[in-house]
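All remarks here apply to the structure that follows.
What you see is the complex with one protein chain gone and the rest in place.
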Amino acid sequence: MEMRPSSPPPAAVRRRMYELMTLMKAADDRMTKGITTGEFIAVYFPHRGQEATAAALGAALRPTDQLVTTYRGVHDHIGKGVPLVDLFAEILGKDIAPGRGKAGTMHIASPQAGVMLSTGIVGAGIPVAVGLALAAQLEKADRVVAVTFGDGATNTGAFHEAANMAAVWNLPLVLVCQNNLYGEKTPIGMTMKTKQIADRARAYEFPGVRVNGNDPDEAYATLSEAIERARAGEGPTLVECMTFRFRGHSIGDDMVYIPKEQLADAEAKDPIPTYRARLLSSGVCTEEELSSIEATALNTVEEAVKTVVDAPLPSPESLMAHVYANPDKAPV
Amino acid sequence: MEMRPSSPPPAAVRRRMYELMTLMKAADDRMTKGITTGEFIAVYFPHRGQEATAAALGAALRPTDQLVTTYRGVHDHIGKGVPLVDLFAEILGKDIAPGRGKAGTMHIASPQAGVMLSTGIVGAGIPVAVGLALAAQLEKADRVVAVTFGDGATNTGAFHEAANMAAVWNLPLVLVCQNNLYGEKTPIGMTMKTKQIADRARAYEFPGVRVNGNDPDEAYATLSEAIERARAGEGPTLVECMTFRFRGHSIGDDMVYIPKEQLADAEAKDPIPTYRARLLSSGVCTEEELSSIEATALNTVEEAVKTVVDAPLPSPESLMAHVYANPDKAPV
Amino acid sequence: MQEREMTMLEALNLALDQALARDERVFLLGEDIADPAGGIVGVTQGLSTKYGHDRVRDTPISEAAILGAAVGAGLQGFRAVAEIMFIDLIPIALDQILNHAAKMRFMTSGRLSSPITIRTATLGGMGMGTGATHGQTLEAWFMHIPGLKVAVPATPADAKGLLTTAIFDDDPVLFIETGALLGTRGAVPVDEFSIPFGQAEVVRSGNDVTIITYGLGRPQVLAAADTLAGEGVSDEVIDLRTLLPIDFPTVLESVAKTRRAVIVHYATRFAGPGAELAATITEELFSQLAAPVARVGAKFAPIPQASSLEAEVFPSVAAVVEAAHRTMSGTAEALVR
Partner (left out) sequence: MQEREMTMLEALNLALDQALARDERVFLLGEDIADPAGGIVGVTQGLSTKYGHDRVRDTPISEAAILGAAVGAGLQGFRAVAEIMFIDLIPIALDQILNHAAKMRFMTSGRLSSPITIRTATLGGMGMGTGATHGQTLEAWFMHIPGLKVAVPATPADAKGLLTTAIFDDDPVLFIETGALLGTRGAVPVDEFSIPFGQAEVVRSGNDVTIITYGLGRPQVLAAADTLAGEGVSDEVIDLRTLLPIDFPTVLESVAKTRRAVIVHYATRFAGPGAELAATITEELFSQLAAPVARVGAKFAPIPQASSLEAEVFPSVAAVVEAAHRTMSGTAEALVR
């Protein structure tokens, strides 16, 4: 894919992306606080620091487009429009969750919002996204499928097999790598020599491009281009979004493996205040608008948490529901 | 890897390669005939047409170097010096086989000759070769490991994971792809868009080079260079050897899926008569020498077949031997 | 229903043909399945020519992506029929079965599912010498995966009826074809028809002992049954047809009558399908059993290549007869204790 210098996205899109980013951050802050303080018990994989890519992707995809994400997917879900109550209820395993306590943080799906799968198996979502993209192609729908995954996931066989298959079948798929420089606790330099993950696309003969994943405008431009290429029948693109994860792999991770300077450096480039400043200086939003967006985000999150915390756990009798569509003679 | 124009290999090497090629061809012809006529029953995957690469690899590797190959590996085995009786006995499942009727065509190993594994699982040998190369590195031995596989194998996750791991660990491994343009019955164009498999190496940051795999001199030069790079601690290389398979995927395959002209064209470039003519015209061998090499090959094969056909099958009592080193309390 | 004599291979081809004709959302994917190859042994012959390469599509050698793609298309309502050439290769793609296909409905509380069919084949017992990595019989693993179904047809008609059920079942199905049975001939309903899962066939009625089997065990058990009948033993033979679910009502009714049971399969005996059958039968009919349930399965070794060894690893007709004898000879002792 050729990278054309592009003008910034429309103001409405930029405002929307900032809204999404603040909502993502507020959600992450709140889940982290709730679990750290023991207010609730849950498995959670923070995305703090990676909001810009998710906001850009959410803004660039159409509501009818589909998304496949991972355990570290709350930001992606929010970007794609999954309600916070649904997300928190899944994370806390409540009966009001769409998965009714059977999904959990790693397995959230929201077909209404187009999020068809989150998976806890690194890399495994990519072949599934290939199948969704194949379905779009077979249906001659103008739907595009995006799949997000980490840097570490590109070392899995699943990534390779899926990328190659998407290429051969020329599928409407956008592969979005959120390169946060670590796979769990291991820095990327220990797990690949590849200088740019984007270059891995060449092995399959489709375009790969690296962007600053902390810059919503840049990410939006590139992701939109990749999405529209896919929609136009021109096949898959790999977009590598450079970013960083401010919190541990999951809550409880002490992050000893991240050099202090590296973290400080990343935090200094926190995409949210950076983008805020840009929106302000470029006159897209006023200080009041931005403050109001931030206050709304906090309120929305707090209300959703309250709803979810007050909700009951699923009743044990519901265990055997939905193991099968047709459980006739199935073991119990 | 930079491709330097190289002078042909020494005459002794070239003669040796021709010897190996004729032996490979004679073995393949004989197995094919034996199975086709019903003289013996066996599973066999002919390599006819692919001899040049195997001969070059065999000549370029040291006896102490190791090789991992596949179900279609008889030519590779011969190149590496595995005795014909051993090979035929494995294929026919005789008790005189080193595997004593427990291996079979797809699973031949010959540690003395350095062939550590043949596998029937496409792609699966590549990670195992990574482990052998790691062992060489850990031992600080100057041993190199070569692993051969088909074009189709480069679409497996195993190829990707192994190639990346070999790169990260800078292992003494040479990945030899015998690109015969088909994976079983499917032409390569249906299964990848990649123009050169050699280019897939870039995804891991190590060199990849394509050679005419039907030209033993060219293949030898490139393989030798890759092997010596590995031995010098400079890490892995992917060598894509372009070739063609004259017979079906396995005996019994009617080859309806190969266009007649494509096959005719390939047969016209049969590496064996082509190389013969070159050796003659360049004065490396005389007609008498070549004829004698060919006659010897036929004799050697015929004698080996006779030994193997006359040998007994393993006795049923040997079944439970070697399931475990220590079978104490194991089920039966 | 009108029937025609055909091989199991032809019956499978016909079932796929009719499923493709009936429902646009059915499509096939796998290695070498499209024409001109038409499959490695021809099960999918002619289908890509008839329905196009879009619906009968060749894939790269990428088992994980094949099943992943099937799962993904399933989320969108397609009924993908994915072929994994041999069951020995499924481990490469097992994550997509275990962690995705079989759990999708549960994890979403019914909002999404992947009603895929995975066609695969076992080469065990063909005497072809394919050896340790191309001759395994691994269905036991799949019985242990909640959310999955498992079918193993033994006749051409069952192959057609069960494959049709598999494709249109709303749950994911592992459909195991037996290489050694593909050439078997039999009468097969010509029109589309389906055989419900969890419905065993009582192949032969008798009163003295129940022999339970499936797949390649069936012809072997029938051979043993002839021998036993010659000895005056009246045996009942049950072909389970599906292993998940298992038709326990039919099995238990039979064993309640005969008070003796033998289970026969090509899968490794230890921790194999027979273990669950024996355990359940015993739990349900403990006080009625005249003898312990006997299990006949493959010995605890990899599959060797040599025909002399392959014959030794798999259960023989003699072993089935001997197991039946064992349940008979236990009678006296069991009755007096």
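As written, the chain order gives the labels A, B and C, with residue 1 at the start of each chain.
Criterion: a residue touches a chain if its C-beta (ideal position, glycine included) is under 8 Å from a C-beta of that chain, and two chains touch if they have at least 3 such contacts.
Since this is a predicted model, take the numbers as computed values, not measurements.
Trainee: Which shown chains does the hidden chain touch?
Mentor: Contacts of the unshown chain, counting the full complex: A, B, C.
Trainee: Check the options B:G157, B:G208, B:G235 or B:G248 and report the residue that touches the missing chain.
Mentor: For the chain that is not drawn, the touching residue is B:G157.
Trainee: Based on the whole complex, identify which of C:V56, C:L75, C:A140 or C:I195 touches the chain you can't see.
Mentor: In the complete complex, the chain left out is touched by residue C:A140.
Trainee: For a quick check of understanding: of B:V128, B:L181 or B:L263, which residue touches the chain that isn't displayed?
Mentor: Among B:V128, B:L181 or B:L263, only B:V128 touches the chain that is not shown.
Trainee: Which residue numbers on subunit C touch the omitted chain?
Mentor: Its contact residues with the unshown chain are 64, 88-89, 91-92, 94-95, 97-99, 102-103, 106-107, 131-133, 136, 138, 140-141, 143-144, 146-147, 267-268, 270-276, 278-279, 282-283, 286-287, 289, 291-295, 300-302, 304, 330, 333-334, 337.
Trainee: Can you name the residues of subunit B that touch the chain not displayed here?
Mentor: Residues touching the hidden chain, for subunit B, are 68, 98-100, 102-103, 107, 109, 111, 116-117, 119-121, 124, 126-136, 138-139, 157-158, 161-162, 164-165, 168-169, 321-326, 328-331.
Trainee: Pick out the residues on subunit A that sit against the missing chain.
Mentor: 41-43, 90, 93-95, 99, 101-107, 119-123, 152-153, 155-158, 183-186, 190-192, 256-257, 313-316, 318-320, 323, 330-332
Operating definition for what follows: only the chains that are shown with their structure count from here on.
Trainee: Going by the average position of its CA atoms, which chain sits the greatest distance from subunit C?
Mentor: A
Trainee: Whole-Å distance, subunit A centre to subunit B centre, using C-alpha means?
Mentor: 45
Trainee: Please tell me the distance, in whole Å, between the geometric centres of subunit A and subunit C computed from their C-alpha atoms.
Mentor: 41
Trainee: Would you mind listing the residues of subunit A that make contact with two or more other chains?
Mentor: Each of 157-158, 161, 164, 168 in subunit A touches at least two other chains.
Trainee: I need the residues of subunit C touching at least two other chains; which ones are they?
Mentor: Counting only residues that touch two or more other chains, subunit C contributes 59-60, 62-64.
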